[in-house]
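Please find one structure pasted underneath; my questions will follow.
Only one protein chain is missing from this complex, and each of the others stays in its spot.
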Amino acid sequence: MDLAAGVIANGVLMGAVYGLIAFGLTIIFGVMRVVNFAHGEMVVIGMYVGYLLWAAFDGPPLAAVLPAAALLFAIGYLLQFHLVQHFLARPAHVQFILFIALALVITGAHLVVFGPNPRGIFSFASFEVYEVAGLRLDAVRTQAAAAALLIVVLLWVFLRASRLGRAIRAAADNRTGAAVVGIRIRHVYAVTAGIGMACAGAAGALVAPLFDTQPFLAPEFTLIAFITVILGGIGSLPGALLGGLLIGVAEAAAALVLPPSMKSVVSYGLLILVMLARPQGIIGSPEGAR
Amino acid sequence: MRQGAVLIAALAAVLACGPLVLDGYLLSLLALAFAFAFFGSAWSLMMGFAGILSLGHGLYVGIGGYTVAVGLVTFGLSPWLGLPLAGLLCAAAGAAIAWTGFRFAVRGVYFALLTLAAAELARILFEHWPLVGGTGGFFLPALGAGNVPLLSLRGGPDFFYLAFLVLMTAGLLVTLAIRHSRMGYRLMAIREDEDAARASGVPVLRMRIAVAALSGAMTGIGGGMFGLMNGSLFPGSIMGVAASIEVMIAPIVGGLGTVFGPAVGALFVMPVHELSEHLAQEAGVFGLNTLIYGLLVLVVVVFLPAGLAPSVARLLRGRR
Partner (left out) sequence: MIRISRRAALAGAGAALAAPATIRAQSAPVKVGVILPTSGVLAVPGQASRRGIDLAARMLAEAGGPRLEIHHADTASRSENGRVAAERLIREGCTVLIGAWDSGTTISAAQAAEAARVPLMVNIASAPQVTEQGFSMVFRNFTPANQLITNAVERIRELGQIVGEMPRTAVLLHVNDTFGTAIAQAVAALWTRLGIPIQIVETLSYAVTARDLSAEVARAKATNAELLMPVTRVNDAILIVREMVRQDYVPKAIIGPGSPGPYEKAFTDAVGRFGDEYMVCVPWHNPRNPRTPAVLQRFAREYPNERFELNVGFSFEAVEIVADAVRRAGSGDPAAIHAALRTTDIADHIMYGGPIRFDEKGQNPNIGGVMLQNQGQEPKVVGPSAIAEARAIYPLTPFRNRR
């Protein structure tokens, strides 16, 4: 069926976008077990960077990725090193409120500086479609999906091959052991946070043409990111991508048969199912749970 | 414990004089503060004693609110019956979630997200349920001239001030009672080391279900009253993530594991909301209130790790 095929195909693309949004969270959650409920706000910062660069220079969204990532890396590093570091030993609910407060500050700042109006990026590029095998795939989502794949590969290579990457993985596996062998945990954590938030920023820049930037998009992104991460397996980048794809396709299918306003039921249902039946997520290993 | 009970009773007695000296605005503001103090006490039972984080307490506010409102308008059920019914339904919901978590060994952050998912699922279902009006909202009729507040459990600002004062006091007393009871010690044992507690013979599953049911029931009753105060209910605002977060802020800022924490927190948070809105109006900058509020909560969380209540207690003790 033409309708179903098109909708599912788009669901796949959206799923890749969800995965992209979730990368930063899975890294931070996976390495430091920090419940960052301000994740969505980081994505929105990236979106504003994307919008501002377009408004100033009329460039394509891809051009905003590096500046957004760089800015968010700096924010993530500094935030982790100077603030969040002191909260790592504190209980989850305190971390939670810390990030909620940060989220309020960021949202308030956006509202004060940019106002509440949605900032749409108007470019003919955002209406382009690729016609592939009888399906219409829209260009912006396809580019974002491709970027998601690229980022997964790049980060995976970085974490496996580079010294810093190995240090991060060591710190994630066994913090005490890592400290014992001389890894500067505080610095490594800060870099991890920086990378995580850089991913969020890059995701924001890439989705700015898709979702019109405004201060209140954040909570939805945070929720989607958490669901994606748990479905896919905490700490796993391919897992985040798969989790995103699962949600994207499931919601698309749901929107075909249910009243579309109910389609989130499947995401939450999947989340509950996974948490009950396979808490480590699709990719995670059983010891990786909790 | 007797000292605590006396303190609570004294506090309640002093506050009960409110309607004699305060105007409608302060009464309404404090009514809201007392409401969130009560929600906070309820939420704190799970978190403070048993160490169980719930991110979905909006579920109970919503179920409670709708039970009482729909009971009243659609079924003619007096809120005097609606409120206990709300408590029962929410106790059942809380117990069900706790049992599910326990049965499938869902702990910590995962359990927290489970509660969030349950609340969101319920919200979406309520949004599509004609009986409660869906997203169109559920509305209570205006109060007529012959309204008797003690019968209808609705009235002016003085009524809701006193009603929520009663609830807040009850919440404080329940917290105090549990603190010094066997249930309280068992819950704290579970929080510290669940396996050791089980080994010592603590019935872990029963305790978790009990505290979740109690916490849910209290929140539900508060939710019922909250709906009566607002006059209308919408799933997104009464049981959404924002509502769940709002329930949590006061007790965490006030200080967990203390009896007065939620009350201190709520009495801090509400005026801060008003103050930041006032500052934003004066400055003529929209959104400044969100920024200021966030900053103040951030400051408290960062610099007062144990919350406000211990610092307030120290201040008061230092004065003597």
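We call the chains A and B, going by the order they appear; numbering starts again at 1 in every chain.
Rule of thumb we're sticking to: a contact is a pair of C-beta atoms (placed from the backbone, for glycine too) under 8 Å apart; a residue touches a chain by one contact, two chains touch by 3 or more.
Worth saying up front: this structure is predicted, and the values here are computed from it rather than measured.
Colleague: Could you tell me which displayed chains border the chain that was left out of the figure?
Modeller: A, B
Colleague: Looking at the whole complex, which of A:214, A:236 or A:280 touches the chain that is not displayed?
Modeller: Going through A:214, A:236 or A:280 one by one, A:214 is the residue touching the chain not shown.
Colleague: Since one chain has been left out of the picture, which residues of chain B touch it in the full complex?
Modeller: With respect to the unshown chain, the touching residues of chain B are 23-25, 27-29, 32, 124, 127-128, 134-137, 139-144, 155-157, 226, 229-234, 236-237, 273-274, 277, 280-281, 286-287, 289-290.
Colleague: Tell me which stretches of chain A touch the chain missing from the display.
Modeller: 3, 6-7, 10-11, 14, 111, 115-122, 124, 126-127, 129, 136, 138, 210-212, 214, 216-217, 220, 251-252, 255-256, 259-264
Here, only the chains that are shown with their structure count from here on.
Colleague: Taking each chain's centre as the mean position of its Cα atoms, how many Å separate chain A from chain B?
Modeller: 32
Colleague: Applying the document's contact rule, which stretches of chain B touch chain A when the two form their complex?
Modeller: Chain B reaches chain A through residues 47, 51, 53, 55, 100, 104-110, 112-114, 116-118, 120-121, 124-125, 127-128, 241-242, 245, 248-249, 252-253, 256, 285-295, 297-298, 301-302, 305.
Colleague: Can you list the residues on chain A that touch chain B in the complex?
Modeller: Chain A residues touching chain B: 33, 35, 83, 86, 90-94, 96-98, 100-112, 115-116, 215, 219, 223, 226-227, 230, 259, 261-262, 264-265, 268-269, 271-272, 275-277, 279, 290.
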